[in-house]
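Have a look at this one before I ask anything.
Entry: chain A
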Amino acid sequence: MNVLGYKLPAMSSLIIWGALWEIVGQLELSFFLPALSDIFVTLTEIIGTPPFIKALKETAQAFALGTFFAVSIGIPVGILMGKNKLADEFLLPWVNVFLSAPLTALVPVLMVLFGFGLKAIVITTTLFAIWIIVLNTRAGVKQINPSLVEMANSFGASSFAALTKIYFWAALPEILSGVRIGFIRAVKGVIIGQLLISIVGFGALFELYSAQFLMTHFWAVLLVLFAMAFTLSEFLAHLERKVEYYASKR
Partner candidate 1 sequence: MDGIMTTTHAVEVRNVFKNYGDVEALHDLSLDFPKGELTSLLGPSGCGKTTLLKIIAGLLPATSGEVFVNGETVTGPGPDRAFVFQDFALLPWASVLRNVAFGLELRNVPKSEREAKAEKYIADVGLKGFEHKYPHQLSGGMRQRVGLARALSVDAQVLLMDEPFSAVDEQTRRKFQEDLLDLVQNENKTFIFVTHSIEEAVYVSDQIALLLPRPSRVSEIIRPGGFRHKDPDSIRRDSEYLDIVDDIWKSLRTYVE
Partner candidate 2 sequence: MFLRYRPLLLKILSTVLIFGAWEIAGRAGVSFAFPTFLESMAALWGLTVEGTIFTAYAETLKPLAVGIVISAFIGIGLGVWIGLSRKFDWLVSPIFIVMQSAPLAALIPLLIMVYGIGLTSKVFVVCIMAMPVIVLNTAGAVRNTPVHLIEMGQSFLGTRRDIILKIIMPSASPIIFAGLRLGVSAGFIGAILAELKITPTGVGDIITYSRSIADYPNMYAAIFSIIVFAVLFLNFVERIENFLFKGNNKELVSD
């Protein structure tokens, strides 16, 4: 939007909403909505404390492992499905099922099978992220210009070279877009896992703060989480835009 000839930055209206929040908070209209400034003060207090560091570490670890498995399994499976018709016909219905399935329902199963800890959360995270990565990689490989593959064959490329030098790069825009959506889903998965298991990471922290009605603490953690999720998603979108130029030009 333009005001007086200046183009306002895209997310700048959040400042207005923040100000509104501050006013509502200062008026003490609701116990559950403390002023934004109080939340920031609390934030600076808790951000270095051991419980917060511990929650952050546990979450980061689960997230990193979960997305690592999602990417390192998802991309090869996606490429396989894009190249091999039999594998595709075999797997595609299942990928579609898990893509739209309410995976929250599986968390109790993971809890009884893998215990109330890191393992169950990592698997939850992987399950949230992997299907869209598979599906996008598959779509990326499927749209590769056949003459590109024929070119590689005519120059005598081995199938491994074709895989690493042609398929992966030609499908990169779609793969990255799948990874971005997969990572956003993984953030949601990690938090849902922690909430349901609720003795690890931020799940435990939320439990603690809400039991003691520490509203500013609660909001402070929430803001940190949302900010990190948003930064991650914007960073991945930025990466995606970097390769977009050849997505439109092939």
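Operating definition for what follows: a contact is a pair of C-beta atoms (placed from the backbone, for glycine too) under 8 Å apart; a residue touches a chain by one contact, two chains touch by 3 or more; residues count from 1.
These made the cut because all candidates are chains of the complex that A comes from, given by their letters.
Note that this is a predicted model, so its numbers are computed, not measured.
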| item | value |
| --- | --- |
| Complex member touching chain A, one of 1 or 2 | 2 |
| For the chain A and candidate 2 complex, residues of the former touching the latter | 1, 8, 10-14, 16-17, 32, 86, 89-91, 93-94, 97, 100-109, 112-113, 132, 181, 184, 187-188, 190-192, 195-196, 202, 206-207, 209-210, 213, 218, 221-222, 225-226, 229-230, 232-233 |
